[in-house]
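Quick one: the structure is below, and I'll ask about it shortly.
Of the protein chains in this complex, all but one are displayed in their positions.
Then we have subunit A:
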Amino acid sequence: MARSNEVSINESKMVVPLNTWVLISNFKLAYNLLRRPDGTFNRHLAEFLDRKVPANANPIDGVFSFDVIVDRATNLLCRIYRPSDTDEPPNVADLEKPVKSESSSTVPVIVFFHGGSFAHSSANSAIYDTLCRRLVGLCRAVVVSVNYRRAPEHRYPCAYDDGWTVLNWVKSRAWLESTDSKVHIFLAGDSSGGNIAHHVALKAAESESGIEVLGNILLNPMFGGELRTESEKRLDGKYFVSVQDRDWYWRAFLPDGADRDHPACNPFGPKAASLEGVKFPKSLVVVAGLDLVQDWQMAYVEGLKKAGQQVKDLYLEKATIGFYLLPNNAHFHTVMDEIKKFVSSNC
């Protein structure tokens, strides 16, 4: 046990910068303490450990943020990030100033779902606050980061429901409309957030809501299935993630008694409905070559293609999970460029 551990530590050390290794290893070890074998989660300790940042209505590097309570009944909070052209703080009464008054070109609105395998992190986690701020500058977008309810306290479909609630809320905000009087919505997320983005887009496509999602951006999305894939076996425990912990998180999120072929986990698996003919948005799927879940992510890409959906996959051979959290590697910049192109090509 110790020997293979040594091997995996050495391997992971070789592929990421030192500070990234420290960050992700710290998460890994802390998370080990939080997952209990009986399937419960040490939420108090999780909240104690999570590094959070408050919203800030004063612009920092051209971005300011504020929090909005979207649904009082479930205490559903979103953090909104907006670009600021000036260094002057906005008149705070203008937080919800119409985006079209500030830009004659279309303003994308990215609804972002943070990662954390459905159990960890929040919209106000420092790592995600940083990422969302970056997206604003990159895409000249408004970013709406959803503080969805987490497992195991809130299982499927809570996170999806929260995403759906926010999607409807965003669609109905006049201040988010571009000059063509429409809100230009993209969904984005990493890890579990990517999974949520898929399912919210699916709901939008299948419902009669008329909500059009212009594109989905999935970073290392969290999918799985009952089968053990080759990548899971090959990469188990090697780069910060193990099959065992993936299984734990699925057990925490999926309904009692469900297995990993549940469509929430395996959207192109034996229990899922076909996506053929569904008006599903175009997708950008980023896959890290050292992520043990990659076979499921590539299967997702294939599934979309077979269903006639538009999808671009970006396979980054030497990337591990979490590479997009710190801007200190080439993959990070590659992905940011792709996201920028993806979002602007529609607007």
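Basically, a residue touches a chain if its C-beta (ideal position, glycine included) is under 8 Å from a C-beta of that chain, and two chains touch if they have at least 3 such contacts; residues count from 1.
By definition in this document, contacts and distances are computed from a predicted model.
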| item | value |
| --- | --- |
| Per UniProt record, name of the chain withheld from view ["Myotubularin-related protein 9-like", "DELLA protein", "Alkylglycerone-phosphate synthase" or "cAMP regulated phosphoprotein 19"] | "DELLA protein" |
| Touching residue (missing chain; options A:S101, A:T130, A:S274 or A:S345) | A:T130 |
| Absent-chain contact - pick from A:E96, A:E212 or A:E338 | A:E96 |
| Missing-chain contacts mapped onto subunit A | 1-2, 5-6, 9-11, 13-19, 21-23, 25-26, 28-30, 32-34, 36-37, 42, 44-45, 47-49, 51-61, 66-70, 72, 75, 77, 79, 86-89, 91-93, 95-96, 123-127, 129-130, 133, 147, 325-329 |
